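For this view, one protein chain was removed and the others were kept in their places.
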Amino acid sequence: MSDLKDLVREKLKDGVDAFLCLKDEEGTLLPALITDADSPELELVEAGGARYPMGKILIDLLREYPGKRFAVLVRGCDERALVELSKLEQVDLDRLVMVGLACTAEEARACGCTRPYPSEIALGEKAEAAPGRETIEEVEALSEAERLRWWKEQFSRCIKCYGCRNVCPMCFCKDCALENPHLVEPGVIPPEFPSFHVIRALDMTGRCVDCGLCEEACPADIPLRSLYRKMQEIMEEKLGYRAGESPDEKSPLSFLGSEQDIEKLEREQ
Amino acid sequence: MVDNGKELSYRLVPSTCVYCGTGCGVLLEVMDGRVTGTLPQKDHPVSWGALCVKGWAVHEFVHSERRLTAPLVRSGGELKETDWDTALAAVAEGLSRVAKEHGPDAVGFFASARCTNEENYLLQKLARAVVGTNNVDHCARL
Amino acid sequence: MAEEKKTTAKGKARAKRVEEKDKVKAGKPESTGGAPVGAVMVVGGGVGGIQASLELANLGYKVYLVDSSPSIGGVMGMLDKTFPTNECSMCILSPKMVEVASNINIEVITLADVLSVEGEPGDMRVRLRIRPRYVDIDKCTGCGDCTAKCPVKIPDPYNAGLDMTRCIRVPFPQAVPGAAVIEGEVCRYINKGKCGNCVKVCQAGAIDFEQKEKEEIYSVGMVIASPGYKPFDASRKTEYGYGVYDNVVTSLEFERILGANGPTQGHVVRPSDGREVKKLAFVQCVGSRDVTVGNGYCSSVCCMYATKQALIAKEHLSSIEPTIFFIDMRAYGKDFEKYYVNAEAKFGVRYVRGLVSGIRERQRTKNLLLRYADEDGCTREEEFDLVVLSIGLEAPCGLKEGLGVEVNGYGFAEADSFLPVLSSKPGVLVCGAAQEPKDIPDTVTQATAAAGMASQALHGARNTLLTRREHPPERDVSGEEPRVGAIICRCGSNIGGFVDVPAVVEYARGLPGVVFAEERLYACSQDAQEWIRQVVDEHKLNRLVVASCTPRTHQPLFRETLQSAGVNKYLFEMANIREHCSWVHMKEPENATRKAQYLVKMAVEKARRLEPLAEGESEVIPRGLVIGGGVAGMNAALNLARSGFQVYLVEKEGELGGLARNIRFNRDGADVQEYLRGLVEAVEREELITVFKGHRVVDVSGFVGQFKTLVRDGEGRETLLEHGAVIVATGGGQYQPAEYRYGEDGHVLTQWELEERIAEKDGSLKEAKRVVMIQCVGSREEERPYCSKVCCTEAVKNALALKELSPSTEVFVLYRDIRTYGFREDLYREAREAGVVFVRFDDDARPEVREVAGALQVRVPDANLGNETVVLNADLVVLSVGVTANPDNAELAPMLKVPRNAEGFFLEAHMKLRPVDFATDGVFVCGLAHAPKSIEESVAQAAAAAARAESVLCKDRIVTEGVVAVVDAERCSGCRICVELCPFEAITYDADRRVAVVNPSLCKGCGTCTAACTAGASRLQGFRSDQIFEQIEAAASAWWD
Partner (left out) sequence: MAEESATRNEDDIRILAFLCNWCSYAGADLAGVSRLQYPAKVLDVRVMCTGTISPYFVIKAFQEGMDGVLIAGCHIGDCHYLKGNYMTAKRFQVLREALKFLGIEEGRLRLEWVSAAEGEKYAEVIRSFTEEIEKLGPSPLRRKRAEVGA
């Protein structure tokens, strides 16, 4: 894809030390860090085809190479992740140049996120968002008892691979509640209900950017994304916050706020 | 932030998980020449971007202190490092001696989940066709 | 080990005393080179004396606490509950008593009376007569074996003689000292030489019949007298038949009947037949407001304690129907009015306004017929099961003879009209009811004030006679397996009566980690502390669990005990099986027992995971800040300065003086303005005080010992003040009336405006034929449901002054209740004698002020004439407007991190025992900022606040709590949410290490940061999540045990 090549070359010439995007290595799409404008690797760069947790990779890169500046090819979800991570002080946006890639209409439909494009689009055409609420609606239609049964059934498939957490761009804790024996009993598969999945859902509240990598990584097809999506809906409805959207607005769960806010909250409930 | 002068060195190496025979596709994160992490290979025909808890941790043993890096042969009661030819020769000599003295069924072959199906096929072939015993089993039974 | 130290310390103290005596003989004060003696004698061991003693010890002085009875505790120790919070009296007093007992700088001298006091401030000599106890305090364990064997029965003084005890006994369970005493007059051995059972059974060999009455002289710097009061002898009011009719009891006796630890275990039954009481009557003003018995004054507390007793009686027995017969309902204190209103509206206590003229007993039923005149003046008779006489408070003995202070006509100590703790005799301070009848908070305030004044005279000798307690070195328990000791308290019958304590002990023994479990009758008693020390030692305990009452009052005591046993005091956990169990599940003992077991398991499981915590230390800046330059503020500043500390005094206005500038003379005629001038001069002359006039506080940061306060003047110039303590004296306001034509008609004034004219001898007053005063303007109404306390006295005071100025002027006072408490009652009586007419109106029938033909006309429905409207043409209408809270409090409160009540006044830490403290360390309150009060009360409170502030400033370092948050750097990802969340800016981000760091001196230990840390890097010590998880697991699993 010629124009991505040009973009990479251009950014590298503009003084970023490296460009993070995908490349096709003998038919395998994988993230690659291009550091040299003239490297033959440049011929292999790819825009789409697969998604990887670029945010997660950048946390390490920015920390490992404190003097370096990076450019990265971002989709809407990657951008949201990086924005939220910067609020959580995990990435330094000043050392980051985001090159926007809009998801194709087909990708957008398949994915169903609320914003399948970044704030600035360098590549591709802005496609209509096709937010998917089917699962949420299905669950909400159920009675409480049925809901519980439904989720228990879903979670009962969990093999505790921890993939949802490992792949999540927003998970950076050095010590994870999911590995706290008080909360998640070691060696028990599937994990007890509600501990594992509810704890993760709660930690995702005001954090999850709806990239869907968790669900993609889940070998048991647990509808994690719908669970976390619902948490974001709750967050937005109750505390008026959506993760990853505005860079200067922080999650209400990360500051005390004013008495008025709380009184309002109390009145509304 | 001040530059720590480190040369940028980061790449992902496509590989296959060695923990079992399934053969899931992994990408090993290599930073500054050290394997630092694992990602599932999205478009891998076997695992399609999913891994189990072992696969996600497959990078962890790479730099382990306790990892064997060369074959060891016991001589005079203690293990000594040696080259593969010597090691394999010792194994072949030992096996054929036992088979000759006590018959083929005195030998057992133990296959590993860490090997590919092809490797396991070859092992049982060796057992049955070369040594002549059906004593073949695999670690998944343990 | 700590004990040894203590006794040797005591020994030292005794040695010193003897030495002093010799010196005294030599006619010279002890060898401090003429400097004052750094010791104070406190006479009277009630709540006042206890408070003063603790305060003084805290301020660095040796204390001798003298009590004429065998134990300290006073009347408060006999009370069941306290108003207006209905808190258990003993529960809040007992920890303080134990604190006295365990403080090596306080020597308790019981059964002692003061014979004489000589000398001058700084060098006083007190002669004591000490009666024999016949029991060696140091040997007696208070086990009670002697009582069991003693053949001589006597009425139990602790239970007001309602039941019998033995000649030898421990006065009461929480007694301090907790040793037995023998009543010499009735002891068979002493009088007949026979018996001696006690000697035989006492294994401690503590009985000592050799003890003789002795006299001793103590050399001290100052004397604080807090002898309390003498209850009025109800039999003097023959018409009430006390002592004749079985079912007529005094309020003090009824207090014991209500007491769970009393003769009937709190069952409200009649003395005559033990039958449950249905109709209960309280007769107010028995021995108060009654010249016929020589007590013209109001006893100040009876209205409230009767209300309290009625409420508690109803709590104990919901079927009971209490009626209170009263003259005026004197609910004048902070939150009293609400208490009274609720009692009537919510709990159905019946209040009848009418004086009971006589009581007759029905022969058969022993019921009682009360004769009284109702509101309409007609005589009625009503039958009751039990009658409680609300007896008044009389002056204690020994004020004049022993202490040698002047007394007033009623026998109470003569007091300075602006600072009542100053007696007529230099070197002797008087506090509490001995100066004027008063409630517990006012007594505690005065006691603290007295301690402060004593320190003012003696601060040159601060710490000179102090012994410091050293705790034994802390045992290193790291690596040890948890060895938990579980102590289950019966709290007499409070727990034991409803929870199967042995079953709980048995259960505790079975819990993992528990190597010792035993029960105690009173785990908080003094001897129990010693026992715990031994137990910890013998069984090598490294964790302690006490299942008793609430940690909020008793945890400090047990922690201290644990520490004195050489174990880190944070290795302690409490299970609250009283407030949260036995008392709230009285009707389901089985479930209560099981719940108690679960609570114990939860405590044990947490205890097993507790770790020793270290307490930090922080510097103290020895300077004070006083906010507000009114009478309270200036006094507070002066007191601090005179105790040797530098003070910043911030006043928002251009001049000092505050509200008092509007008051011309006080109730005894003293010139307030002259006093104020003197005060302002003194403040401005004092080098140690820096006054910031026209300045406002704009920001406060820091913490106890190290505050930083930014003040700004009118031009916006800012000054940063660094200080160790803050005294809030922001004063109050005056209600601005819109009613009663005020502001429309020049002949409608406020009391202050009238006072001004009186003081100026305004001629127009002489012309005035009739002046009508209206009470409760802006008080005791929907918006301001509180009583402003001062208006009644002010009105009566001005009415009298007016009469004096022009006797021909008619003065009417329209009121709801006249609340001239204490000696103010005299003014009220004088006013009536002087012809001032008092017209009462009902709460819902306020007077009207109209203009009729250019003249003022007041119409009021006279409640004493069946609300028949009385029409008064008036030349002047004077409004007694209420006191309001200072609106500035609203912005100051968050800066200082202190709360306000619904009315906007500051809310103290504890209504009864911490009247000038805030929950926030190092911040104190006094004057109208706290609640409406008179000048002399403000001055006393100011002195108290100063004393409390002094107790911070006089230390060079402050120990900070161990329960603080810590951030585990290993786990921290540096997201900085905790930095943002901390309400006290205690967390900062270390950019180099990329982790958050907590400042333990700023951390208040709320743990808000911990819940926000998904990585669990931030932890609250003592409340770590793993410890709480264990409690949760215990709670759940206990179910299956």
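A, B and C label the chains in the order they appear, each numbered from 1.
Here is the rule we go by: a residue touches a chain if its C-beta (ideal position, glycine included) is under 8 Å from a C-beta of that chain, and two chains touch if they have at least 3 such contacts.
These figures come from a predicted structure and were not determined experimentally.
**Q** Taking the complete complex into account, tell me which visible chains touch the one left out.
**A** Every shown chain touched by the left-out chain: A, C.
**Q** In the whole complex, not just what's shown, which of C:K62, C:K425, C:R594 or C:R824 touches the removed chain?
**A** The single option touching the absent chain is C:R594.
**Q** Among C:C581, C:L876, C:L892 or C:C975, choose the residue that contacts the chain missing from this document, as touch is defined above.
**A** C:C581
**Q** Using the document's definition of touch, tell me which of C:D246, C:E315 or C:E530 contacts the absent chain.
**A** C:E315
**Q** One chain isn't shown here. Among C:P155, C:G866 or C:P983, which residue touches it?
**A** The single option touching the absent chain is C:P983.
**Q** What is the set of subunit A residues that contact the non-displayed chain in the whole complex?
**A** Counting only subunit A, the missing chain is touched by 139-140, 142, 144-151, 177, 182-183, 192-195, 198-199, 201-202, 205, 227, 230-231, 234-235, 237-239, 252-253, 256-257, 259, 261-263, 265-266, 269.
**Q** Suppose we count only contacts with the excluded chain; which residues of subunit C make the list?
**A** 81, 85-88, 91, 315-316, 503, 506-507, 550-552, 576, 578-581, 583-588, 590-595, 597-599, 602, 894, 897, 899, 919, 963, 981, 983-984, 1004-1008, 1010-1012, 1020, 1023, 1025, 1028-1029, 1031-1033, 1035-1041
The rule we apply is simple: only the chains that are shown with their structure count from here on.
**Q** If we look at subunit A and subunit C, which chains touch each of them?
**A** none
**Q** Just give me the whole-number Å value for how far the CA centre of subunit B lies from that of subunit C.
**A** Roughly 78 Å separates the two chain centres.
**Q** Hey, how far is the Cα centre of subunit A from the one of subunit B, in Å?
**A** 34
**Q** Could you pull out the residues of subunit B that touch at least 2 other chains?
**A** none
**Q** Name, in rising order, each residue of subunit C that touches subunit A in their complex.
**A** Touching subunit A from subunit C are residues 970-977, 980-981, 983, 1008, 1012, 1014-1017, 1025-1026, 1029-1030, 1033.
**Q** Which residues of subunit A touch subunit C in the complex?
**A** 88-90, 172-177, 180, 182-183, 203, 250, 253-256
**Q** Spell out the residues on subunit B that touch subunit A in their complex, using ranges where they run on.
**A** Against subunit A, the touching part of subunit B is residues 1-6, 8, 10-12, 14, 25, 27, 29, 31-32, 36-37, 39-44, 49-53, 55-56.
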